[in-house]
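Excluded from the complex is one protein chain; the other protein chains are retained at their positions.
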Amino acid sequence: MALLEIRNIVRRFGDFTAVDGVSMDIEAGEFFTLLGPSGCGKTTLLRMIAGFDSPQSGEMLLDGRDLASIAPEKRPIHTVFQSYALFPHMTVAENIAFPLRMRKMGKAEIGEKVRQSLEDVRLADRGGRYPGELSGGQRQRVALARALVNRPRLLLLDEPLAALDMKLREQMQLELINLQKEVGITFIYVTHDQTEALALSHRIAVMNGGKVEQLDEPSKIYDSPKNRFVADFIGTCNLIDAEVSVVGEEKMVLQIGGLGEVAAKNPGTTCGAKGILALRPEKVRIAAQLVPGSDENHFKGRVHDFLYMGDVTVYIVEVGEGVHIEALLPNSAAGRPRILAVGDPVEISWRYDAGTFLDG
Amino acid sequence: MAKNFGKWLISGPPVLYLIVFFVIPTCIMVLASFRYAGEYGGLAPVLLRDASGAHLNLTLESYQEFFSDFIYSWLFIKTLIYALVTTFFCLLMAYPLALLIARSASKYRDLLVLLVILPFWSNFLIRIYAWMILLGPQSAFSAALNGFLGIFGVGPVRLLFTPFAVVLCLIYVQLPFMVLPLYANLEKHDPALLDAAQDLGANGWQRFWRVTFPLSLPGIYAGIALVFVPVLGIFAVPDILGGTRGIMIGNLIKQEFLEARDWPFGSALSIMLTIGAMIIVGGAALFAGRRRKGDV
Partner (left out) sequence: MSRKLLAASGIAVYAFLYLPLVVVIAYSFNNSKLNAEWVGFTWHWYRVLLSDDIMLKAAGNSLLIALTASLASTVLGTMAGYALYRYKLKLLPVLVMAPLAIPEILVGVSLLIFFVAINLTLGLLSIMLSHIAFCVGFVAIVVRSRLSGMDESLPEAARDLGATPFQAFRLVTLPLIAPGIIAGALLAFTLSIDDFVITFFTAGVGASTLPLQIYSMIKIAVTPEVNAISTLLMLLTLFLIVVASRLSPDSIRGR
């Protein structure tokens, strides 16, 4: 049995359906992420799990127990809020002691737990300070310590790193992964940042318009997006209109207007199906002249435009008539940061299984 | 269910109190304007009993009285004129002050705003009384003015108990209500806009009339609303400073209630005042709304 079972949850606000029949199982010990653009329903879903909002229909079971009739304060679920929601009129130690006091724990025991918890987040000397006197990263750690101090079954994190600058965010990502491993508590993490989601999670549910578009491991989501939205939302992707012309056992042939025939992996479609080919730029090889290799797809074109990004250069290559394909070239090759200029003839190639054909 | 219970528990007492001590009195006043005056002041009964049974004892007499004599309409018009003049001068005086505060260093702004508000917090009567002293015949101000006028052979003028005294004091008591919304608006202007205007060749006056002033229009509208409407109902200022020539509609209402004891007529006047104020506010809101749409 899964730790948290979510069954057909629907939440409407007037005419707007924020969460539209979402179902998912979250396993014990998992780092689970709800990923999507703002307004996709991820925060609403999180608030319903916490108990601040209730669904119009559907049910949520925690350890098999229906959550509907349980008030938020009675749920063994704690939240790390986006704003951290540290009580400004209480010291750091008082903040961490709050959930323990609410459980009527003895004074001595509270003192011991708070001390331990402060040590865990490396804030042992900050217990007497007020939240207003802490840095962003320290506040974040206090919020985590407070939410974890009485060992909830489930920890909900609502974009907890959004307020931090980039350097600190990366450091906190590592800390979060380690912390989750250490305490073994199930995390449900909400974010709109796909890099963060890919880096942190065991599994990701990509949400859009109140629905789950794809629920899978990070690498599966990245490599085999299920539909156009996921392909487009996660990372960058060439999305090219295509039609299936020949279907083989494992491979198939796609007809692309202005480009011609392209070999692709057969996901089990029928001949004549229309859809798009989703192709990640980093899976496209590019050079002025490519040594003929094992790549099934090989085209000649011209550099239409390029973006120098520091570590890589993104080339937009015009192949055929009006078809633009993005390709990534790492700038690692010594002595030639960029050798291709706009208008230069180039060659690109990719393996038949580099891209994914998406129906519809 | 439990949620609604909490909602009623917390909002119930204030709602109840305000219904009893605001809504019901207002309704009673509306009703009173259609009743007859009592023999010894106050109000005559709503129901009259005679041989044929009880019947309603209501009348439009008070409203007929209002329209039968132009003196009442004239008093309304005069009140409107006082309010307009007051609003105009408030705007004239408040604008430079608000601009000055908005362009001061941010550490002084709070203090400068506080200095505008503080006089407003002193007792209303004291502020009127102060002008009674300043405009009194023996005051240094009066003496200096009359001395100056004497040079040109213009005879001593009296300042106290005149419409001038009333309007001057109205400007004085209402001025903060114009400064605050103007300041709130001007303070939000992005200074880069003025730099941009200068960069594009606008001189000081052009920058003011083409950038600052149009952007401050919402603040001006808010200030006008805050100054204009309350003036309509004021009675203490003309009562103390106006003499007989300077009275406004509020004085007549007070008189009907406390001296003439014609409550139905006093109520009718109050309702006409409310309706008048509502028409003006509604009209101004419509005008401002159309302006705003026009701007987009």
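Just so it is clear, A and B label the chains in written order, and each chain counts residues from 1 on its own.
As a convention for this text, a residue touches a chain if its C-beta (ideal position, glycine included) is under 8 Å from a C-beta of that chain, and two chains touch if they have at least 3 such contacts.
All of these numbers come straight from a predicted model, not from anything done at the bench.
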{"item": "Residue among B:60, B:77 or B:118 touching the omitted chain", "value": "B:118"}
{"item": "Which residue of A:11, A:126 or A:146 touches the chain not shown here", "value": "A:146"}
{"item": "Touch with the omitted chain, as defined above, among B:22, B:148 or B:287", "value": "B:22"}
{"item": "Positions on subunit B contacted by the hidden chain, ascending", "value": "6-7, 10-11, 13-15, 17-19, 21-26, 28-29, 32, 42-43, 93-94, 96-97, 99-101, 103, 110, 113-119, 121-134, 136, 138-139, 172, 175-176, 180, 204-205, 208, 229-230, 232-236, 240, 250, 253-254, 257-258, 263, 266-267, 270, 273-274, 277"}
{"item": "Positions on subunit A where the hidden chain makes contact", "value": "50-52, 71-74, 77-79, 81-83, 85-89, 98-99, 102-103, 146-147, 150"}
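Here is the rule we use: only the chains that are shown with their structure count from here on.
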{"item": "CA centroid of subunit A to CA centroid of subunit B, Å", "value": "58"}
